[in-house]
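FYI, not all chains are in this one, though none of them got moved.
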Amino acid sequence: MNGNPIVEGFIEAINLIVTLNPQVVEITIRSLYISLTATFFASLIALPLGALIYFYEFRGKHAVISTLQTLYALPTVIVGLIVFLFLSNIGPLGFLRLLYTPGGMVVAQTILIIPLLMGLTVSALSGIDRDKRYTITALGANRLQTVVTIIAEARFAVMAGVLLGFGRAIAEVGTVMIVGGNIRGATRVLTTAIALNTSMANYSLSIALGIILLGVALGVNIALSLVQRR
Amino acid sequence: MTIIEAHNIRKSYGSLEVLHDVDLSVREGEVFALIGPSGSGKSTLLRILDLIEPPSAGELSVFGIATVEDRGRWLDLRRRMGMLFQRPIVFNASVYDNVAMGLRYRSAPGDEIDRKVKGALEAVGLSRYVGSRATDLSGGEQQRVALSRVLVTEPEILFLDEPTANLDPGSTATIEAIVTSLNREAGMTVLISTHDLMQGQRLAHRVGVMIEGTIAQTGPSREIFHEPKDRRIARFVGIQNIIPGRVVSLREGLTVVVEAGGKQILSATPPPGEEVEMVVRGEDISLHRREPGFEEAENLFPATVTAIEPTAPFVNVTVHCGCDLVALVTARRAETLGLHDGMLVWVSLQAKAVHLIPRSGAG
Amino acid sequence: AGCTSPAPGGNETPNATAATTAPAGGAIVLRIATTTSLENTGLLAELERVYENETGVDLQFIAQGTGQSIDSARRGDVDMVLVHAPALEQQFIDDGYGINPRCIAYNYFIIVGPASDPAGIANMSPVEAFRTIYAAGTNNTPGVAFVSRGDNSGTHNQEKVLWEEAGYNYTTEILNAGAWYVEAGKGMGDTLILANEKGAYTLSDEGTYLSFADRLNLVPVIAEGTELLNRYSAIAVNPAKYPSVNAEGATDFINWLISDEAKEIIGNFGTEEFGKPLFIPLYAPECTEPPFNCTCAEPVPT
């Protein structure tokens, strides 16, 4: 038995970062790229949808919100599997040839975090007080303008939701493993590398990669809060 | 010309009926004040008239256009109106961006926005805050930002929902002055809700009293304050004396009413029934040290002072003269009269200051 | 090797990075579904490095569960498979999805267990050993337990074969045989860790065991016997089923795999790290005879 893998993981993380290990740099950038892109597309879809759900009173609104909250519990493997079945050669979207590509991984993660982002957007907007809504309407905003204004106003809470979504995307392994295939040099990302190294008992390397992943998440977090504070 | 015409408006939230049987018509260029107790539905009615919320039932036409059938036109109509809310609402952005909102929604050109926003901030005395974050301003300043945000859109109808409830007298005066001048100079139609009765009186041509979800009385403020239609309105407008009585005869065009203690009181109101209540404002009752010789008031009788309660700058004086009457005199007059408990005074009261309403069942 | 220097042919091994820069756009891609245990040995990374250097073809290994990798091939999502599950392979070929099977190499499964060997199976034949473990387990002999992969992988299938050969009906007698028989339902590495923590016996492929050996207290108890043979094969996906697959690339790669050059690489792999090779390349005519009974030399016609 060699030393403590957690301590060694820290040392190794520092080592990998200092030496800018090209493989690690590559998969880190890929992770970031895929999860940021997925978060971006998911936000593009989920924020307006969430705002619409928040805005309009309709029958079954409560059920929709409950469903969204339930979908927080959607296992990543299931999402991965379903996306895989769609993108697979013989699946309905096989012709897109997205399976085992970063593009497919973006699709999978986008789908994975949409319910979360929608649900959190609804919650974030619910924090906006009714009089502000009335004010926006009274000022003559049309629907789109209303949605944009209200999201801008709740930007701190919405951003917290987006961050949570990004965190879920970059930390998850189920969908990217199934849809991406963890192909070295093509679709390997931090989490699949961690899973692989764990299965190979390279615990300290796993922990090192985990630390790098957290560092990346922290960076995104700080970057976003700087943007926000402007 | 009638600019707002509402008929039979009803509004429920879930099972709670907030408005019912609301009829209202407002003329172009008029200042109309809605007064009424908290929770009576003033804000809800203003929101409906501003087309922010649909009524549950009823007819509403704005600018002569019936709105119920045609929700497609709501946005256009709404853009010709503006509303200021009770709580100062500002958005987490610069003062400039806050004031520009309405214009941006209307896709106004950039230089026009710039000119108007700066002009409006000048007018409310907030020029130096143009770049500040609006949420950092004090309540009064925020309310002025909110007002300029509405005014830059040059609304033809301005709704004000208790615009000064949270403001100090200085900020209140500023806002009242702006509203008055917009009405006088730009001919803007103004609907204001307020629970400051004096504000209603100061600003409005006509006042509507909202009680429990409906407009119970409409008229010039003098009428509302001196000739309320029923007991609830009388109570709300702060009338101190509501005395049950019975009409006994008519004399020289005046109604003679006998109150419980047997005293006869003359009123200029034609009798609304046999069982009535006399409604007398405290400030219409004059007190004298001795019988005034020159007095032309139709009612004149001696009474005993039973309570003196200063409510600066006035004094509430309760006198007993068969029934109890509360008179409101200025502190200076109270001093001059040398009022004290148990003192004998003469009460004079003009017949036209005694308003009669039908006796209502409940107390 | 310590944890600080990644495992054999570690997929993160810095020395492997030279060849990993993504091929320039337009490079021919060959997708190969394979099993995690094979990927974990690091052999594939080595083959990839050499082959990509020689041909410029972008080899993409997708390591999945055994069932999953054959299923991927059945769907035409990959161009070929590299697996070690003879029964599943045969089914795949018989169904018409797999063509041109070539056996590449073999090694042995090993039965590992605690050094104390509580069931006393050392020096037994594999089948005897299984019977002994069964007896000890069902008698609640303290310290005797067996961890099964339980995931229908090649290794798991081999284990089932051994139980059957030992005279038990796997489904009725072994499953639910008692607390001593633990079904892990995970990959080989995790199963070894589990067996290690429980001080239990398990069946492992040699490669995975060697790469985990430095963090295990388990020792190989039985490493001999033809019943423990572990044969690796490459099979292409039938382009008649899926015209879109890269059949040509698969043919080329299979032909390269059976070339002497590749066999040499395979035959040397692991010597540096473990002091002995992890795989023994198969040559004709040995491969055509029992116990192998497969094709290993005949090039696939292009």
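We just call them A, B and C in the order they show up, numbering each chain from 1.
The working rule: a contact is a pair of C-beta atoms (placed from the backbone, for glycine too) under 8 Å apart; a residue touches a chain by one contact, two chains touch by 3 or more.
Treat the numbers as computed from the prediction; the structure is a model and nothing was measured.
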Given that a single representative per chain kind is drawn, write out the copy numbers for the whole assembly using the chain labels.
A x2, B x2, C x1
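The criterion applied here is as follows: only the chains that are shown with their structure count from here on.
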Rounded Å distance between chain A and chain B, as computed from the means of their C-alpha atoms
55
Hey, what residues on chain C touch two or more of the other chains?
none
If we count contacts the way the header does, which residues on chain B are in touch with chain A in the complex?
47, 50, 52, 75, 78-79, 81-83, 85-87, 89, 91-93, 101-102, 105-106, 146, 149-150, 153, 159
Which residues, counting only chain A, touch chain B once they are in their complex?
131-132, 134-142, 145, 149, 152-153, 155
How about chain C: which of its residues touch chain A in the complex?
2-4, 6-7, 10-12, 14, 16-17, 20-22, 31, 36, 39-40, 45, 48, 58, 60-64, 72, 75-77, 187, 189-190, 193, 211-212, 214-215, 242, 244
